[in-house]
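One protein chain omitted, others in place.
To keep things simple, chains are lettered A and B as they appear, and every chain counts its residues starting from 1.
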Amino acid sequence: MRNFTVRQISVGFAILLLLIAFPLVIRQSFHIHVMILVFMFGMLGVAWNIMGGYAGMFSFGQAAFFGIGAYTSSYLSVTYGINPWIGLVAGGCAAALVASAIGYPCSSLRGHYFAIASIAFAEIVRIVFNNWKRVGAAEGLTLPMQNESFAQFLFNSSKLPYYYIMLAFLLVSLAVSYFVTTSKMGYYFRAIKESHTIAESLGVDVVLYRLIAIMISAFLSAMAGTFYAQYILYIDPGSVMLLATSIQIVLIAMLGGAGSLMGPVIGAGILIPASEYTRVALGYKGTGMDMLIYGLLITLISMYYPEGVWKLFVRIGRNLK
Amino acid sequence: MESKNWIRVLCMTVALLLVLVFFVSAQSEQKVIKIGAVYPLTGNIASTGLDCKRGVDLAVDIINGKYDLDLPLARSEGLPNLGGAKIEIVYADTKGDPKNGMSEAERLITSEKVVAMIGAYQSAVTKTASQMTERLTIPYVCSDSSSPTLTDRGFKYFFRVSPHDDIFARDQFQFLKDLEKKTGQTVHTVAVLYENTEFGSNAGKAYKKYAAEFGYNVVADIAYSANATDVTSEVGKLIVSKPDVLMHASYITDAILFTKTFKEKGFQPKGIMTMAGYIEPGYLAAVKADGNYIIVRSTFALDLAKNKPLVAKVNDLFRKKYGIDMSENAARSFMAPFVLAEAINRAKSTDPEAIVKALHETDIPGDQTIYPWKGIKFDPQTNQNIYARGTLVQIINQEYVTVWPFDSASKPVVWPFPGWKER
Partner (left out) sequence: MPDQLLQQLADGLLIGLMYSLVAIGLTLIWGVMNIVNFAHGDFLMLGMFTSFWLFTLFGVDPLFSIPISFVCLFVLGMLIYRFIVSKVMKGPVLAQLVVTFGVSIFISNLAVYFWTPDFRLLPATMLQGTWRIGGVELSVPKVAASIGSVIASSCMFLFLKRTKTGKAISATEMDREAALLMGINTERINSLSFGIGAALVGVAGAFLSTYYYIYPQVGGLFGTIAFCVVALGGFGSIEGAFIAGILVGLAQTLGGFFFDPSYKYAIVFMIYLITIWIRPQGLMGW
């Protein structure tokens, strides 16, 4: 997918315009909130994709990076008054650092072993944060409600700035993802995904490129984490480092189409509204019906669209010719 | 495949989504006063959330109907100062996730147009939900979250009716002092055990603070993960520390597991004093006679009816509606709708500022509540009910019996804790 066709670019542009117009037309804040979550999980899915879909490392521990990003920027902001935008970069670097520390020893693990190791790693991180008094342990960190400003990454009167910032973040992550796939790095990743031995025999430094993939993925996930902290203004290990969140990220990337550029975004576009709206419509009864539907949806999509739903959209695109 | 088919599928999907969206944002046109309620109605802690809902629903029945009870607005239908307008509770499921607490609070306020909020049982969720209500300047009356930090934030729109864990912890130590004065039974060492999320760790902090204040020696300080497969290491550490009294802050799952493990290992301090999990209805249903003689902090017990017939009458209504006795959770959540309705009625308006002003002037006498309190009146600084206090109940014959304060006790406390064999 080196170059886009004119048709693809114009469709993409049209969708982007729709997204920009969306919160100006649909003004109810819940729907805007759902879209913000779609963008955030879309970004997390794209980040996952870089190490999972492209380089073949199926991580079930992305929430650890998400949480590290959220905690780094929040801790710096609450304790030292450091600007959250700087905290954003700091969080990304911290996550990338931790990622390389864990990625190096795990560099020979493949497939299921890597997946389980990522779960173990993420749970260790969560347990540590849950007991670490300095960052609030189980009580988490509350970000003070101050006057809103772009510089302070805080908005009170309207969700719109959050919406556009998250959309921008998503576009940035897509750009990174696109760059990765079309560059030489992308070829190395794909070679590594196919087979370590073949890649090595072709002269690819498997360990180095696996590390790079993990670090990029971690950095982007951490960015999303900082956004979450600035949006919700309260974080604790139970909300930003949950295994369930990690699994949700994998689901989104996979059901949308792992290994494709837009797949994770489409996945987020389907799964997040599905779970949010069924919860609102059915959750309050307490019967679990909304989760039943969600589970059914996941099962059916993986049975009938195992490559991901994005293939459906590709087909529609082709049929529109 | 045909492109026509795909277009059809796409149209149907869009139609379905639109239906869902309109369903979600539908507003009712009747003359009702909508109050939002955020609770964990599905997920790990759903049984507690549903329990709270029972209390809230009964309260609304009483407010909206005509009942001969000494509760605010019970004897009239609806709110008399607003032409008999009825209260409608709009529920939202948080699934125990703080992020949902925030978004559901926002949705209830902006889409459903609720004029006030109650909930959310879990303190972490109440935190984010109340941050949203504070941002949107909507009053929030909480009667079921017990973290002390909630009223420490200097919020203007957040009010708490029920006691918090700091009060409960202090009560437990006060009890030990009173016990010593009354029966001469002394206690020197205390073991502190708590689950390690927000609730437990704050309770643990309070325990340790008051242990020092009251002059007791903390011989064990153990935090654990509530969803554990096994707690033998924790109990092992407790046994080794040989405490006179155990103070335990837990949820229901760990309460059950620990009770079974205490029995299994024969852990027998002079007293086991607990919070929260041990007073959930599911606890006794699960452990049955093994729960006997454990002491739990409480705001409510059925035997308060001895001095307060209102309690028995309310429980009768509860039984009629649900087939079970009123639990402490349901009893706590029961009060918030009354406080709000009474304030709205006095304010003669649903304007948030008017409600907040009315709440500051709230002064409900104790005999119009089902708790052993002097009344409901909010501290001007923190908005915490200054008369909120707890009692201690002990499980005797699988029932919760008030044992402290001694002058409100319906039975003398069984102390020290008898062995595990004779049950």
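Here is the rule we use: a residue touches a chain if its C-beta (ideal position, glycine included) is under 8 Å from a C-beta of that chain, and two chains touch if they have at least 3 such contacts.
Treat the numbers as computed from the prediction; the structure is a model and nothing was measured.
Of the listed residues B:237, B:270, B:360 or B:374, the one in contact with the hidden chain in the full complex is B:237. Across B:79, B:92 or B:223, the residue that sits in touch with the chain not pictured is B:223.
Residue-wise, the contact with the chain that is not shown comes from A:119, picked out of A:11, A:26, A:93 or A:119.
Remark: the omitted chain is touched by one listed residue; of A:5, A:158, A:195 or A:302 this is A:302. Within the set A:106, A:224, A:265 or A:280, the residue that contacts the chain not displayed is A:106.
Considering the complete assembly, subunit A touches the hidden chain via residues 58, 105-106, 108-109, 111-113, 115-117, 119-121, 123-124, 127-128, 130-131, 243, 247, 250-251, 254-255, 258, 286-289, 291-292, 294-304, 306-307.
Remark: the residues of subunit B touching the chain excluded from display are 42-44, 46-47, 50, 196, 222-225, 227-234, 236-237, 239-240, 252-253, 256-257, 260, 264-266, 282, 285-288.
One rule holds for everything that comes next: only the chains that are shown with their structure count from here on.
Distance from the subunit A centre to the subunit B centre is 35 Å, each centre being the mean of its Cα atoms.
In the complex of the two chains, the subunit B residues touching subunit A come out as 1-3, 6, 10, 17, 20-21, 23-25, 41-42, 46, 49-50, 53, 91-93, 95, 97-100, 102-104, 106-107, 110-111, 124, 127-128, 131, 134-135, 149, 153, 196-198, 200-202, 223, 225.
Residues of subunit A that touch subunit B in their complex: 28-31, 33, 127, 130-131, 137-140, 142, 145, 156, 228, 232-234, 236, 238-239, 273, 277, 279-281, 283-288, 290-291, 312, 315-316, 319-320.
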